[in-house]
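Missing here: one protein chain of the complex. Every other protein chain is in place.
All chains are identified by letter, namely A, B and C, in their written order; residue positions are counted from 1 within each chain.
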Amino acid sequence: MKKIRVAVFGASGYAGEELLRILLRHRGVEVVAITSRKNAGEPVSTVFPRFTGVPLSFVAPDAAELAGQCDAAILALPHGLATEFAIPLLNAGVKVFDISADFRLKSAAKYKEYYKVDHPAPELLEKAVYGLPERYREKLRTADLVACAGCYPTSSILPTAPLLAAGVVSTEGIVVASCSGVTGAGRKVDLPYIFPECNESLKAYGVVGHRHLPEIEQEMAFAAGVPEMAINFIPHLAPMNRGINSTILMNAEPGCTLEKIGEIYEAAYGHEQFVRVLPAKRCADTKYVFMTNTCEIGYNYDAHTNKVIVTSVIDNLTKGAAGQAVQCMNIRFGLDEAEGLI
Amino acid sequence: MKKIRVAVFGASGYAGEELLRILLRHRGVEVVAITSRKNAGEPVSTVFPRFTGVPLSFVAPDAAELAGQCDAAILALPHGLATEFAIPLLNAGVKVFDISADFRLKSAAKYKEYYKVDHPAPELLEKAVYGLPERYREKLRTADLVACAGCYPTSSILPTAPLLAAGVVSTEGIVVASCSGVTGAGRKVDLPYIFPECNESLKAYGVVGHRHLPEIEQEMAFAAGVPEMAINFIPHLAPMNRGINSTILMNAEPGCTLEKIGEIYEAAYGHEQFVRVLPAKRCADTKYVFMTNTCEIGYNYDAHTNKVIVTSVIDNLTKGAAGQAVQCMNIRFGLDEAEGLI
Amino acid sequence: MKKIRVAVFGASGYAGEELLRILLRHRGVEVVAITSRKNAGEPVSTVFPRFTGVPLSFVAPDAAELAGQCDAAILALPHGLATEFAIPLLNAGVKVFDISADFRLKSAAKYKEYYKVDHPAPELLEKAVYGLPERYREKLRTADLVACAGCYPTSSILPTAPLLAAGVVSTEGIVVASCSGVTGAGRKVDLPYIFPECNESLKAYGVVGHRHLPEIEQEMAFAAGVPEMAINFIPHLAPMNRGINSTILMNAEPGCTLEKIGEIYEAAYGHEQFVRVLPAKRCADTKYVFMTNTCEIGYNYDAHTNKVIVTSVIDNLTKGAAGQAVQCMNIRFGLDEAEGLI
Partner (left out) sequence: MKKIRVAVFGASGYAGEELLRILLRHRGVEVVAITSRKNAGEPVSTVFPRFTGVPLSFVAPDAAELAGQCDAAILALPHGLATEFAIPLLNAGVKVFDISADFRLKSAAKYKEYYKVDHPAPELLEKAVYGLPERYREKLRTADLVACAGCYPTSSILPTAPLLAAGVVSTEGIVVASCSGVTGAGRKVDLPYIFPECNESLKAYGVVGHRHLPEIEQEMAFAAGVPEMAINFIPHLAPMNRGINSTILMNAEPGCTLEKIGEIYEAAYGHEQFVRVLPAKRCADTKYVFMTNTCEIGYNYDAHTNKVIVTSVIDNLTKGAAGQAVQCMNIRFGLDEAEGLI
């Protein structure tokens, strides 16, 4: 079978490294180009010694030129840059999988509220399919532009959407408290991210109005079938490389039981190979999804406050970024959905 | 000045090690005995090489005998054992500072609900003063039995009590999401606590009915002046040695503003040397209280859900255990409250 | 093609977990049994939640019974137990890949010197092929019993053997200083391995007469073509999960240059897919072999002491244990040597 030709834009960060790790073992694709503005011309091993011997070099990110050489483009660029790359690629018929947040919101107004600038191509917001296969698999099969779900959102939406859809929890008063490993901040050379500042440190940040908030609220509202939701999302930085744990509190609606929740999850995810629901009353643990594409979910019920408490973990670089993009690409191109991901 | 003679019961765990670290530099005390059932007869350096050269050996925990040799006893024993030690010590006039949870609850019924056994000495529950100096300093000056506040409770009560007392936040719907370093589990030799199981792992546990919950609810209710409160307390284990971060969401009452909160904290803690309130909108960070007796507090307000969000950090072994006990002891014996703690 | 039926003995430790991670994605094998004395009867997910959904349960380690059900057996048992399992398996024609140190020494006398007991089956010491494919690939193609190279030895032998064979370094005065992550100690529930004891801790141990020493000396002597060698091997425990770094100092023989060393390595490893030699003067880094089957080697020369200094890193659970066993098995059964390992 002919291999899908893939170009990775912005391949010198952690998501890029994880994409290469996955794509180089993927039997259905050929990596035809990896771009990096500042490393153009250098072999991939200069940036990532683990790829010593891999015959790939970074090239400048010329979308127009690369459009002719690939079937799929995965964009792992910093926020705000995806549009200028996506347009020429889409025009040339290339399928685009964007790992950034640029096309995730359906509302250009929300985009402006949280990003403080007008969206450069609001028509693409409508066109983009939200890249969370467990929620939008059918749409992904024919998508041209995929806005891969973010890391915090993936860990928040997968455990809540089925419960909201089933009406067993209230749309009001939801609290998502998340902890992320440091790769979640990207390969950023900044004082707060040097080792001695992160080690033995755990802290909340962006507790009001984090940019992932509207994405989470949007998808929760879609699942619940309501026009809008307002929740609290509290991210924390934890001293580990990879992993997100989201602990989510929801008000139980009458009739909500652990058994009922178990059934809803079974119906939603019993057949999903990348979602693992634990037996009732257990809690998820980031180490069991480390370097995997799996989302692990645990669920509990607290009678004394009438709360459903779910815990959900992913690897932020795999299911939260690179793995998700490849899973979406596999679906789009009719490949085995798990290829390269196990 | 004559030195206070101190005995430490249960000195072979992490709280015991931290107590020794503090007491050995404390200019107002003399450590007359350290007990450990399993290490009795061994020099302290056998268990803690850092104390090589310190002329102390563990003795068997014979409270009756040691009662005659000390003015103060600090109990760092596993839960459930404090009563049998406290009674003979109190009878002999020794001031007792208990680091365990055994005397923290005022209600014997709550104790039974959470610990599944009758409290062995309910009369001591009433007698005990809750060992949180910033809340009960005056009572501590004359206390015979001090139930030192727990680690999670200290990080939860200090930032919430003044706000509850002032009525700017609701007593309903409070969520406390905490992350603790692994020493919080004690020096426990058990599979979940070995390095490879904890490293790159973050997980919730005890999300329903954790034993620290009734203690937190009790003190919050006292502060609010209500008979009872029900909150959610969600502890997590994080890959670090020391530190607790508690992120707390509360419903704002009408008129609650960041400025008002700042004033309330200033009135409550402006003069406290072990509470540090950050400027508005900042978040606390465990690394800035590492190996200190300080509680650092940050506060935020989220208009879109009308929540007050406070973050609060302590070192679980210092302000959450050993440091707190020494601070209480300093107060009780009229010493400089900060002696040994800076 | 018919799949190789594999049984894993002692599958509840870290090497067992890593074996399962590899074998479950391996397209040429079927895992027919996993054994664990204490977990017999339990589904694999009880011990390793990451394998939730994998339809495997632990069985008791009955070698005679399992011999009839498998083509290959991988032994990941504690030291000293391999013989009793290997004999019935070998008798039944099963190919045995032992991850322990039980069959690695050729000399029963050395075994007794370091293990303090007589070897239970010295004839197997002769029969066993040392499982280091880059040194013994041809022998491995027909081996019945493979004594997979240890973790420290692999990181020590791969970078030194070609230099010793070429005579560019002296057989005298070699120093190997190694640092290992904590999984190197196994999934051992013991005080020195709990998180707070390992974190922020780095220490040497077993600095005289470590059990991996004779294995390293044996293989170095074989490479050098001398009857015996005596070196210093100094292991350290470092606060990380996985990874071994070995820094090795050797006395340069006349004519030894960096260029010459580069040529020797190119000849030895230029065609090897699991050995990566860095450009001269660089140092290897454990993070670049994390969760891979690769050994990365860097080399330097210090003129002021006339020493060749090589650094060598592996992942102790992959190239140092499970990956190595699978690589050997792939060779033995004529499969692609890298199957399951990329």
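Note that in this section a residue touches a chain if its C-beta (ideal position, glycine included) is under 8 Å from a C-beta of that chain, and two chains touch if they have at least 3 such contacts.
Please read all numbers here as calculations on a predicted model, not as lab measurements.
Annotation: of A:E200, A:E296 or A:D315, A:E200 touches the absent chain (contact as defined above). Here one chain is not drawn; of B:T52, B:N91 or B:T257, the residue touching it is B:T52. Remark: the omitted chain is touched by one listed residue; of C:K2, C:H271 or C:H304 this is C:H304.
Residue positions on subunit A in contact with the hidden chain: 14, 181-183, 187-191, 193-200, 239-241, in rising order.
Residues of subunit B in contact with the chain left out of this view: 24-25, 48-50, 52-53, 200, 276, 278, 285, 288-289, 291-292, 294, 296, 342. Listed by residue number, the positions of subunit C touching the unshown chain are 173, 175, 177, 179, 181, 197, 199-205, 207-209, 230-232, 234, 236, 238-243, 245, 247, 249, 281, 283-287, 290, 298, 300-302, 304-305, 307, 309, 311, 313.
The working rule: only the chains that are shown with their structure count from here on.
Distance between subunit A and subunit B, defined via averaged C-alpha coordinates, is recorded as 39 Å. Computed from the mean C-alpha positions, the centre of subunit A lies at a distance of 36 Å from the centre of subunit C.
In terms of their C-alpha centroids, the spacing between subunit B and subunit C amounts to 46 Å.
In subunit A, the residues that touch at least two other chains are 200, 285.
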